[in-house]
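Before any comments, here is the structure.
Missing here: one protein chain of the complex. Every other protein chain is in place.
Letters are used for the chains, namely A and B, taken in the order the chains are written, and counting of residues starts over at 1 for each.
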Amino acid sequence: MANIIEIKGLTKTYHNKKALNNVTLTIEKGKVVGILGPNGSGKTTLIKILAGILRPTGGEVFIDGNRPGVTTKSIISYLPDRNFLYDWMNIQDAINFFKDFYADFDENRAYELLDFMKLDKNMKVDSLSKGMMEKLNLSLVLSRNAKVYILDEPIAGVDPVARDQILDAIINNYNEESTMIITTHLVRDMENIFDEVIFLKEGEVYLLGNAEALREERNMKIDDLYKEIFGA
Amino acid sequence: MRKYMKYEIRGSYRFILGIIAVLLIASTIIQYNIYKASYNVSTSYEATGIRAFTLFISILAIFGAFLSTFLYIVGLFRKELYESRGYLTFTLPLTGHKILGAKILVGVIWYAIITLSIVLYNLFLATVFHGSTWIQAIKRLISFLGPGTTTSIIISSLIISLQSTFLSLVLVYLSIVLSKVSIKNKKIGGLWFVIFLVLSGLTSYLIIKISQIFPYYLDISNLKILHYYDVFPLTSITGDIGRIFIYGSNLDGYINIFGSLLELLFIVLGFLATGYLIEKKIDL
Partner (left out) sequence: MLFNENLPIYIQIMNLIKKQIVKGELRGGDKLPSVRDLSTELKVNPNTIQRSYHELEREGLVYTQRGMGTFVTEDEEIIKDLKQKMASNLVNSFIADMKSLGFSLEDILSIINKKIKEG
């Protein structure tokens, strides 16, 4: 199968501190890939480089054959680990915004997802709770027919009901034509949706592989493997 | 880019409306005071004191309104670079030049709207307070200048003020981006202002220098190029040399060609550099 993402020797340094060190990996089209690691392991740095808002210090990144830039931004649907909507918007404004800028945005799907998430389109963005905000942002991001979805910590800090809704939305919107990259440190809640997992430890790839193969080989759940790798 | 401008406008129009409201109120107070003073209606010492105070506050308000618009534009852009809204803006499939172009155009539009609304409102107030004498005075001025000079003055001052507004905005954005690219830390917030002062000083100095070296001026009314001494044939005063815009003895206006072209070059270069930095160098 074709590789949608190729990363070679990727390094990112902040003030002499290496956030990513010589990361090399490829991601196949149509896979759900989990990038696992505790805070500070380099997950968000890696994702921000893919999203085109952080520049590599060294190495190369190709997304569908292109270096991060305007072209890759048009095929990547990115959910940051924070609210990114403008504070003056209501939900309808946010939908219009996505419709205006992303040719692959499916407005009807957005309304379906909002309905599923029990969000009203007249709600003001700055009046939403953390969980509602996460659900809104995810609804917008999943309403694009993007080649690559990048979700940074989609279930961090939300209540169990919201978490289930978010997981459902992610699974329902998965299709073989697109690739999903999801970072999380909440491995137990998410491990069943990954095809592949990549363990990042202190900016380096510690282990990567097919999730089922790893379960078979190590005779343990990915969650237990995570605890073994990062546990005290 | 037009789409992005739409959202820039939607995000800032409330603030701009507020600014315009402040300006109109201040204008009313100033004009009222001028009116009272010119007719000498109230003579009590106390009343004059209060009037002087409100006059002072109103002039301050106009100055403050322009300054806060400037700072507001700066603040909005700094939010994009240092806070989470940049995660939306800079992941849009738009080039850095389109994002920057939209922001600058919206800035120019806001300044134009603010200026225009003050000018028109003050003309309106003048007619209210002074009636037809005011209109007569303007008519006399126009007939004195002649239609050619009037349009040329309006067009050349428009060109000059647009150019300087564009340059200031380009330099503001360039300074903010440069400070972001060089130092990641938001705490050193004043750096952009230091860069802005240096860049503004440098560009103005070069524009003045080139205008002094090449004192050739364009007469918009007939598109003739004149030397400084053609404008002021009988004077030996050279104090005005180096100004990018000069008034002749009949209030006719002339633009220094090389100064203006250099300013244009700075606008283009600044724009290209800033757009490039936004697209290729910024780390959020």
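Here is the rule we use: a contact is a pair of C-beta atoms (placed from the backbone, for glycine too) under 8 Å apart; a residue touches a chain by one contact, two chains touch by 3 or more.
Values in this document were obtained by computation on a predicted structure and should not be read as measured data.
Every shown chain that the unseen chain touches in the whole complex is listed here: A. One of A:V32, A:L46 or A:L113 touches the chain omitted from the figure, and that residue is A:V32. The residue touching the chain not shown here, chosen from A:V70, A:M123 or A:L167, is A:L167. Although one chain is not drawn, the whole complex shows that of A:E60, A:E107, A:E177 or A:E212 it is A:E212 that touches it.
Even with one chain removed from view, subunit A keeps its contact list with that chain: residues 31-32, 164, 167-168, 171-172, 174, 192-195, 211-213, 215-216, 219-221, 224.
Heads up, the rule we're going with is that only the chains that are shown with their structure count from here on.
Note for the complex: subunit A touches subunit B at residues 14-15, 48, 51-55, 69-71, 73-74, 76, 78, 80, 82-88, 93, 97, 100-102.
The touching residues of subunit B, when paired with subunit A in their complex, are 3-4, 6-7, 10-11, 14, 84-88, 90-95, 184, 279-284.
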